[in-house]
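Working notes, beginning with the structure itself.
Just one protein chain is left out here, and the rest sit where they should.
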Amino acid sequence: MNRRKFLTILGSAGVVSALGSAKVAEASPASFPYYPDSWGVLHDTTRCIGCRRCEAACQQVNHLPEPKVPFTDLAVTEKKRHTTAYEWTVVNKYEVNGKPYFRKLQCFHCNDPACASACFARCFSKLPNGAVVYDGSQCVGCRYCMVACPFYVPGFQYDLAWDPLVQKCTFCEPRLKEGKLPGCVEACPVDALTFGRRSDLIKIARARMAENPGRYVDYLYGEYDAGGTAWMVLAPAAGGAPVPVDDPQGAGTEFKQLGLDTHLGSQPMGQLTYGALGAVPMIVAFWPVLFGGAWAMTKRREAMAKLEQEKIIKDAKDDLAAAVDAAVRKIGETEGEGAAERARQAMTEALKAREAQNSGDGHGEEK
Amino acid sequence: MRNGTTLFLLAVTLLAFAACPPAPGAAPAALEPTDSGAPSAIVIFPVGAKPNPKAAAMQPVTFNHVVHEKWMERTGKDCIVCHHTGDAVACTTCHTQEGKLEGAHITLYDAMHATNIAPRKDNTPASCVSCHGKQLTQRDCAGCHTTLVRNARNEVWCTVCHTVTKSMTAEDMQQGIAGKLPERRNEALAAETELARKMVTYWKAAMAPQKVVIDSLAGKYEPCVFNHKSHVLSLMGRIKENKLASAFHTEPATLCVTCHHNSPASATPPKCASCHSPTIDPAAPQRPALMAAFHLQCMSCHKDMKVSRPRNTDCTTCHKLRAPERAANQAN
Partner (left out) sequence: MDTHGIIIPTKDKLFNLEPLLSKTPGNIITWIILAVGFVITVIRFTVGIGSVTNLTEAQPWGLWIGFDLLCGVCLAAGGYFTTVACYVMGMKHFHSAVRPAVTTAFLGYAFVVVALLYDLGHPLRLPYMFFFPGTTSVLFEVGLCVATYLTVLFIEFSVAPMEWLAQKFPWLLTCRKIVIRVTILLTIFGVTLSTLHQSSLGSLYLIAPGKLHPLWYSPFMPMFFFVSSMAAGASMVIFEGLFAHKGVHQYMDATHLREADGVVLSFARAASFILFAYFMLKFIDMLVQANLPWLGTGWGAWWLVEMFGFVLLPALLYAKGARDGNVGLCRMTSVLAVAGIVLNRFNVSMIAFNWQLPSAERYFPSIWEICISIFVVTMIVTAYRFIVYNMPVLYEHPDFKGEEH
């Protein structure tokens, strides 16, 4: 392999990485378009009674393992449970303004999901019907999706040695395809879960707020949070208490009391990383120039120093030669040609020995 | 004290009757007098400063002062709730159709109907509607009025307050609008109206079914046997005890539309399943599915009326588990 060949390979590597970063730029929010006809679910926490029917239905339709605690035991709702690889939805009880309310936890099916943005093997996709689905066949098991998810949703099959996968609510995507409702929605005895087009659900939620003054917090969680989610949540208001003035969002603390983070912002979580990813091509392009330049300058400085040194040495040598000549001439004048020749030889040898000694002193002392 | 005043007033009335020759025809029954000595009832005219030769205005309101005063006394409140300036003057003194400087340019309409009243430092005034609206949150009313029946300002309800006896003449009206109707005449008109007010006579409970068997969804559970009569009677009793409720629940069917909602009030309302399909209709996702409709109806009312039993998650109180499921459950 000659130098040119190697440079070609290096060059094509650069092109490849440049292409990679071009894709990064392309994968701005536009790579996960907002699907206007997508489905969603509106979760009305003022209706939820914490019966765990949705959990049971989820286990049944998704063929999940039997739970440790039977679904008829409602005491487990007191614990703040998370979704896991084997429980894709759980209902927890929360105290909101001193009164008990229930909230169902499951995948929010973001418009532009953090998990999909974080996955480096492209296992997640947001489907036009609204579902965020996961294909484990190319999952590496890095669990960055779990780090990225702002809702702590995906679970991992830590108990499996062979083929452990990330698991989460699928929005019952296979059932949606058949024209059926998601298992949990179908099972809900009080319609605390309303299934519909996401755009309709926003209107329904607003209508409920308008028709029931004082019943709901005037904020629809998931309409904009984390870039918007397909599953949205209505929270109970304090009941007649005025909305605090220092709460511009109007979300109050009710959502926080329901265990929901209202500080995620309205941009998709993945966008937080796009700035850093956008800097990649800059560094790829600029760093070689910067360091190559620094290297070239160093080289040039070294070369100039060397030249100068050589000149000094040459001058010194010339001076020395002149001095030797003068001395030899003087010896020749006083002691004759023979002695002069012997003296010249002795002086030359002494100088050579000195030079050899100098150069043998190892390298790199030119600090 | 009141007894004293009553006795005194009775004596005065008797004396007056004794002194005067009886009027021709039946003697008109009188309203109970007030403690404060204010008129027992008055007609509130839409007083305005603009000339109004044709007396084109909203029907005046007949205000029963006695009833309100008694309620104040009963609930430990003060005249200042309504007479918010502290002076016992008529509302129309400051609040006219157009608004006046004295009334901070708050029109008569707003003074009577405003619901979102900005809090004041000392005494926040109340309008008729705001105060009546608050009454809906009390336990006896909350069941229907929290979720299901919204206190919308429907024209049906206007005439409950905006009503005056037919004997009011055009001239009375004109004088009233101008604020020049003699007090005597005003009070007479008001008393006549109030005395003519009939309290509603409901259908007899027997007209409604005694028990309703809800079986359209029965599967895992046996059909639910709903005691329709006891629910109707319970609500009727609550309305009867409350003057405000009695005034507004004028039609017998008013009571029924709580549950039999979104259809014209009738003695034979359509079935729930006529609108609520067994599964949710994606075309109308805002409409609860049948099972949810039942549960939401029962549970929200029970919750708002603080009926602690049965618990929401206690399924078998309302509908028994079917035998095979029961056996399976016991086997577990």
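All chains are identified by letter, namely A and B, in their written order; residue positions are counted from 1 within each chain.
Quick note on the criterion: a residue touches a chain if its C-beta (ideal position, glycine included) is under 8 Å from a C-beta of that chain, and two chains touch if they have at least 3 such contacts.
All of these numbers come straight from a predicted model, not from anything done at the bench.
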Q) Missing chain touches which shown chains? A) A
Q) So which of A:143, A:215 or A:344 would be touching the chain we can't see? A) A:143
Q: Could you tell me which of A:160, A:307 or A:339 touches the chain that is not displayed?
A: A:160
Q: Would you mind spotting which of A:62, A:84, A:97 or A:129 touches the chain that isn't drawn?
A: A:84
Q.
By the contact criterion defined above, which parts of chain A meet the unshown chain? Give residue numbers in ascending order.
A. 1, 3, 6, 10, 13, 17, 20, 23-24, 27, 31, 80, 82-85, 114, 116-122, 138-144, 146-148, 150, 152, 154-161, 163-165, 261, 263-265, 269-270, 272-277, 279-280, 283-284, 287-288, 291-292, 294-295, 298-299, 301-302, 362-367
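The working rule: only the chains that are shown with their structure count from here on.
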**Q.** Contact set on chain A toward chain B in their complex
**A.** 47, 49-51, 70, 74, 181, 185-186, 188-191, 194-197, 200-201, 204, 207, 211-212, 215, 240
**Q.** Footprint of chain A on chain B - complex, ascending
**A.** 137, 146-147, 150, 279-280, 282, 285-286, 288-289, 291-293, 295-296, 299, 312-313, 315, 332
